[in-house]
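All protein chains but one are shown at their positions in the complex.
Then we have chain A:
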């Protein structure tokens, strides 16, 4: 149905940021409650969004609810600004809210992310929105929702440690590398969404507001700025993040999260920053990795 072809028909317009105002109010109420009870999963009436579940319907609804006309939006997909999910969601809000977008972590006021926290430290007055597939950290140990709610209510988190115990028993160390459970503000145990555990320390005492939206599971939770976030562990097996022997092949950064890229079928590979904005920034500042050639 082409508006032009129909001749004189008004162009289809959407409300600011796609969702209607009542829906945004409902989501904002859930967000306020989530901020008031850090780490607690607040149920909300998630809407159908014009994208499939698993593509960030929860994150998009949270973003739509907190987005203002003056915001500058950045969307990250696995650290990158230029992959399908990031491009699609950025385009969605350019079209429906006409907000400014950016790939720069520094310049953004609102960042929606899938599976990464930016390397550049976040600051106050920024909001980080996570896309969450499964908000319940206890789900694979306890399938009953009634029971997991009870466990959260009574702060019975022994079960979470059973999972870590199993890891050590099977692998000799805690082998959970992503969606690593955290305790928020000394109370609720929370799934930080499938970010690598490398990013877990960035959640702690973060100056930015962190919001988590799960569309299919219809849950919102939050970490207010400067909240204590502790990764669960054992006294004799303390929490550790991944370490990389290499530095980034393009920008020579070390101490950042790297992606492995297979180059050929003869074992050729390179390690590059997963955060493309961070990597580009370093290259522009003159940092050169070992594989940063002319074409890079």
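Note that contacts are C-beta pairs under 8 Å (C-beta built on N, C-alpha and C of every residue); 3 or more make two chains touch, one makes a residue touch a chain; residues count from 1.
The rule we apply is simple: contacts and distances are computed from a predicted model.
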Listed names "Secreted protein", "Phosphonate C-P lyase system protein PhnK", "Cytochrome C oxidase assembly protein" or "FAD-binding protein", with the criterion being the UniProt name of the chain not displayed: "Phosphonate C-P lyase system protein PhnK"
Of A:12, A:154 or A:245, the residue in touch with the unshown chain: A:154
Candidate in contact with the missing chain, chosen from A:48, A:70, A:236 or A:264: A:236
Residue ranges of chain A at the interface with the undisplayed chain: 141, 150, 153-154, 156, 158-159, 161-162, 165-166, 168-170, 234-237
